[in-house]
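The complex is shown incomplete by one protein chain, all other protein chains being positioned as in the whole.
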Amino acid sequence: MTLPNLNHYDSIQLTPEGQLKHFLTIEGLHEALLNEILDTAESFVDMSAQQVKKVPLLRGKTVANLFFEASTRTLSTFELAAKRLSADVLNLNISTSSTSKGETLKDTLMTLRAMHCDMFVVRHSASGAAHFIAEHVTPDVAVINAGDGRHAHPTQAMLDMLTIRQHKGDFSKLKVAIVGDILHSRVARSQIHALRILGAEEIRVIAPQTLLPRHIEAMGVKVFNEMSRGLRDVDVVIMLRLQKERMQTALLPSESEFYKLFGLTEAKLAYAKPDAIIMHPGPINRGVEIESSVADGPRSVILQQVTNGIAVRMAVMSMAMSGQLKQHQLRSEAAGA
Amino acid sequence: MTLPNLNHYDSIQLTPEGQLKHFLTIEGLHEALLNEILDTAESFVDMSAQQVKKVPLLRGKTVANLFFEASTRTLSTFELAAKRLSADVLNLNISTSSTSKGETLKDTLMTLRAMHCDMFVVRHSASGAAHFIAEHVTPDVAVINAGDGRHAHPTQAMLDMLTIRQHKGDFSKLKVAIVGDILHSRVARSQIHALRILGAEEIRVIAPQTLLPRHIEAMGVKVFNEMSRGLRDVDVVIMLRLQKERMQTALLPSESEFYKLFGLTEAKLAYAKPDAIIMHPGPINRGVEIESSVADGPRSVILQQVTNGIAVRMAVMSMAMSGQLKQHQLRSEAAGA
Partner (left out) sequence: MTLPNLNHYDSIQLTPEGQLKHFLTIEGLHEALLNEILDTAESFVDMSAQQVKKVPLLRGKTVANLFFEASTRTLSTFELAAKRLSADVLNLNISTSSTSKGETLKDTLMTLRAMHCDMFVVRHSASGAAHFIAEHVTPDVAVINAGDGRHAHPTQAMLDMLTIRQHKGDFSKLKVAIVGDILHSRVARSQIHALRILGAEEIRVIAPQTLLPRHIEAMGVKVFNEMSRGLRDVDVVIMLRLQKERMQTALLPSESEFYKLFGLTEAKLAYAKPDAIIMHPGPINRGVEIESSVADGPRSVILQQVTNGIAVRMAVMSMAMSGQLKQHQLRSEAAGA
């Protein structure tokens, strides 16, 4: 896994004043901004417990969900988040739309911008797609990365951070283990960045050698190939989803072999701290990555992650829109002056 | 057709105070509750004639339409009903979503609940699906049955009752005939329950012997195998839809043979009372179940049924949501005490 040279992300996704205007990756963001996202999300968690789960923050705005890669669940969370912010939502299944008529991606996006769409939520199988759009195609439309290739899935990582904070408070004392297919996982990469920025004491990855990217240690993580050692004394266990279609390649042992070595069972969980929490991005493959009694047990916070997912998306969408508006305003004033 | 043992439905779909909190079946409900549904629906019929067909009863609520069995028309009526109650609506084509990624149905539903969906509208080919969800999976999410296998289609039956009441007023003097494929019809079963509870004088079913469930008389209906006798002096004729794909089985004669014997023609209609009304759940197979001149004639109330369908769905959705809220409130108070 070669990392795209995306060091200048911070300047792309932030206004000169440091406000979020796109949300493309966690890499390069400051701790204060991550905490602002978490605090804003927390206020939306509270709101969602109310009778009327709706705020007018994006009223009169249009959010276009551009899913070049299908994902019913992620699409639903962004759709609900946008509707609860009172936005108008346009779901575009891009694979069947006019790009198939020979139109270029750039033309499709410029057309949506001309329709006065205010925000693009982009999911794409190519690493860097959201970033490319934000930088080169439509910098004045807020772009939210909903997963790009193997690169990043920043809203997933932030909902995980919110869940950890709700249970553990301070990050500085935490040992966190990420387990499974690290090699293909954009989720793992975003989680590692977030945990480092928020100051987690120790970040571990546990995987067979074939499912680890080369030089992963350079990201500041400890590598383990065995659950017994890797889970020892951790506060948080984050399981990754195993894409079954990859099971056929030589990279992976059989499903049952993988489960035996890396599946999270009650027995293996005993290595972790007694109050460790269990996380998984969903959907779960029961009996492949995780034992049912663990997934449904008292230490599992998997459904809380789902709830936090809506809140984090509402937070990021409202913050990015606010940053874009501020920037448009400054630009208008500059033009008028 | 074996009937599922669903006698305890009333306790599942009602709060301890007898308020609706799910709407799964008509069986076991009291006449007063059916009349409350009809009265509430009538108020929405009036509202739909206004310029602004919208009330804020479900504002800030999220309704998820879970159609495991495709039905554009039924989905559209629930979608419109929810939107006119000001709810946010999420349409999920479940067959293509994450259940296909290996996720269990239960996990999908728990995930939607964690996203703070407040209501599930469920259509499923398995009898008892909506009931199972309401009892075992998500009892605190209002579940509306939009058709489950051969079991029930309660909103269809209630819109039929509303239509009958609008034309005939009192049920106690009415003879009602239900014609066609009784064996496979969830609509017929729900209609029979509703007509009995509302006190119809006589309920008839008219069908070839092969399309009648065994022991159907136990439901309190009179069985006829000929239109000439079955339609005699009835006030209401309810035609069922004939699923053409079943025509190939040995259960049914050819389409033209069926039409000759059981299709509703002007000639056969002469057996009914002169002011009998003609009903059909749609979509119509002209020339298979019903003659065009009858379907479009002055005694047909088929389009009025469609209009009432929106109103009944609005009624049931708002009543079930209100019942759920009351229950949540009581539970919070109990927890706080």
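Note that the chains are named A and B in the order they appear, and that numbering of residues resets to 1 at the start of each chain.
Basically, a contact is a pair of C-beta atoms (placed from the backbone, for glycine too) under 8 Å apart; a residue touches a chain by one contact, two chains touch by 3 or more.
Since this is a predicted model, take the numbers as computed values, not measurements.
Here one chain is not drawn; of A:A32, A:A49, A:A114 or A:A218, the residue touching it is A:A114. Only one of B:H30, B:R73, B:H215 or B:K260 touches the chain withheld from this view, namely B:R73. Residue-wise, the contact with the chain that is not shown comes from B:T307, picked out of B:T104, B:T307 or B:S322. Residue-level contact of subunit A with the missing chain is found at 59-62, 88, 90, 92, 96-98, 101-104, 107-108, 110-116, 325. What subunit B contributes to its contact with the hidden chain is residues 48, 50-54, 72-73, 76-77, 79-80, 83-84, 244, 282-286, 288, 303-304, 306-307, 309-310.
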